[in-house]
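And then chain A:
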Amino acid sequence: MIGHKEMQAVAAGRAKTYAVLSALYSVPPSEDLTAMIRAGALVEEGASSLGAAAKDLTAAFRDAVLEDRPNNELTAEHTRLFVLPSGVVPHESFYLDENKRVGGRVTVEVRRYYQDAAAQMTSACLELPDHMGVELEFMKFLCEIEEQFWKEPNPDGLQRCLDFQHGFLTEHLLRWHRLLCERVIAETTADVYRAVARLTVEFLEAERAFVPALTEGIRSEWRTTCES
Partner candidate 1 sequence: MDNIVEIQCEPPVRVENELCSRFRCTKSQCAACAAVCPVPRAVRFVEQGVEITGACIACDACASACPNGAIQPAESDRRLAERMRERVRPPAGFRIGCERAEGPADFVVPCLSRLTEAVLLEPIRCGAERVELLAPDCSGCQLERAAPQWGMVLNLARALCESAGFDADRIVRTDAPRRKREMTRIPLSAPGSRRAMFRAFAKWTAKTAAAAMPDAAPEQTAAEAFRAIVQRHPENPKRSHLLEVLQSLPGAEAQPTVVPAAGKPFAHLEVTPGCAGCNVCETLCPVGALRRRGENGTFALDFDPALCTGCRVCEVACFHKAVRVRETVDLSVLFERQSATLISATRRTCRACHETFLGDASEFCPSCLVSGDRRDAIARRFFLGGNRGDWS
Partner candidate 2 sequence: MKLLENSLTRRTFLKVSGTIAVLSQIQPVSAQEWLAQVGKSGSKPDMVGDGAKIVRSVCLMCHSGCGIQCTIVNGELVKIDGNPYHPNTYDYVSKGDIVEESDLDGGLGGKDVGTLCAKGQAGIYALYSPARLKHPLKRVGPRGSGKWKTISWDQALKEITEGGLLFKGVPGEEKRFVEGLKSILNNDAPLGPEDSDYMDEAPPEGWGPKRNQFVWAHGRNEQSPLTPRFVAGAAGVPNMLNHCDRCAGTFYNVVEHTLNVPPYEIGAYADYEYCTYLISVGSNITHADYPGQTRARYLQKFAKRTGPDAKLFKHVVVDPWLSPAAAKTLQSGKGEWIPLKPSTDAYFLVGMIRWMIESKAYKADFLALPNQQAAKKTGRRNWTDMTYLVRTKEPKLYLTGRDAGLGQADYVVLVGGKPTLFHEVDGPADLDAEVEIKGEKYKTVFRLLRERAQEKSLEECERECDIPAGTIAHLGKEFSSAKRPVIEMFRGPIQQSNGWYNGQALCILNMMVDNIDRKGGYIPGHKAYAGDVKGPGRKPSGVSVDRHKDKYQGKKPVSTRPWYPLAVRTVTSEFFSAAKMGYPYRIKAYLNYYNDPAYTQPFNAPVIEALLDLRAMPLTFSIDAYMGETSQLCDYVLPDTEYLERIGGFKTYPPVKTRVQALRQPVIGTLDPKTKNYRGIHPDVQTADDTLIQLALRCGLPGFGKDGGGPGVDLFNSWQFWNEFYKNGDFKGEPGLDPDSRLVKLGGKFENPGKQYEGDYTRFPGGRQVRGLLAYAANVAANKNSMTGKFYDGLPLYRFIIDCKEQPLDPALWKEYPFQLHTHKDAWHTQTRTMNNLWLASIKPQNYAEMNPADAQKLGVVTGDWVKVKSPSSKHIPFVEVSMGDGWYKMQVRVTSRIRPGVFSVSQSYGRWGAGGRAWAANGKPQYNDKRIGAGYSINPLYMADPVLGDRCLIDPVAGGTQSYGTPLRVEKV
């Protein structure tokens, strides 16, 4: 029997995964994050391709950052890939806007979505709203809210939150994450970013199936669980 506690933990776990991925896309890996991943913070539960991807990432980090070598190479690689105009453009608008207008129509749509979902971008956000890092963090934001709703519990809030998650995944993230990750894999010279891209694909593919299933599950069974 699955209880709210468990679902709360699942939501928290997903939020954390989103947070890690978001951080990896948004900024060069910080020392804390590097140390954390190297220490084996990413653990799979159940053998799967997702777990393998996580293992790869951990291994890549262990290889890339030796004690005597600072993060410089990763910083340079992150800058090269995601900051300088390279072949990898981490913005949704580059892939989904028919005119490849970075900052144009698609960006405006994403921003609208955030507004509708009552997510405010802070002044710390230095990226366009349709940057991979920001989109992942937005999912993290929703997962955290979901977590709170499991805790309360609040079925209506949960439903709304999941609707937003599902909507954002299908309308935005899942439509372009593969395109970006393929480019990263083709372009990067660092194993770390190849592993990040693979993990992103695996994780989001898992989400593609999970979120609708969860939504459906709650829709049909929530009432009974509440009463029991």
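These made the cut because all candidates are chains of the complex that A comes from, given by their letters.
Basically, a residue touches a chain if its C-beta (ideal position, glycine included) is under 8 Å from a C-beta of that chain, and two chains touch if they have at least 3 such contacts; residues count from 1.
Quantities reported herein were computed from a predicted structural model and do not represent experimental measurements.
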**Result, touching chain for chain A in the complex among 1 or 2** = 2
**Asked** candidate 2 touches which residues of chain A in the complex?
**Response** 1-2, 6-7, 10, 13-14, 16-17, 19-20, 22-23, 26-28, 30, 32-33, 36, 39-48, 50-51, 54, 70, 72-73, 75-80, 83-89, 91, 93-94, 99-105, 107-108, 111-112, 114-122, 124-128, 133-134, 137-138, 140-141, 144-145, 148-149, 152, 154, 157, 160-161, 164, 187, 189, 203, 206, 209-210, 213-214, 216-218, 220-221, 225
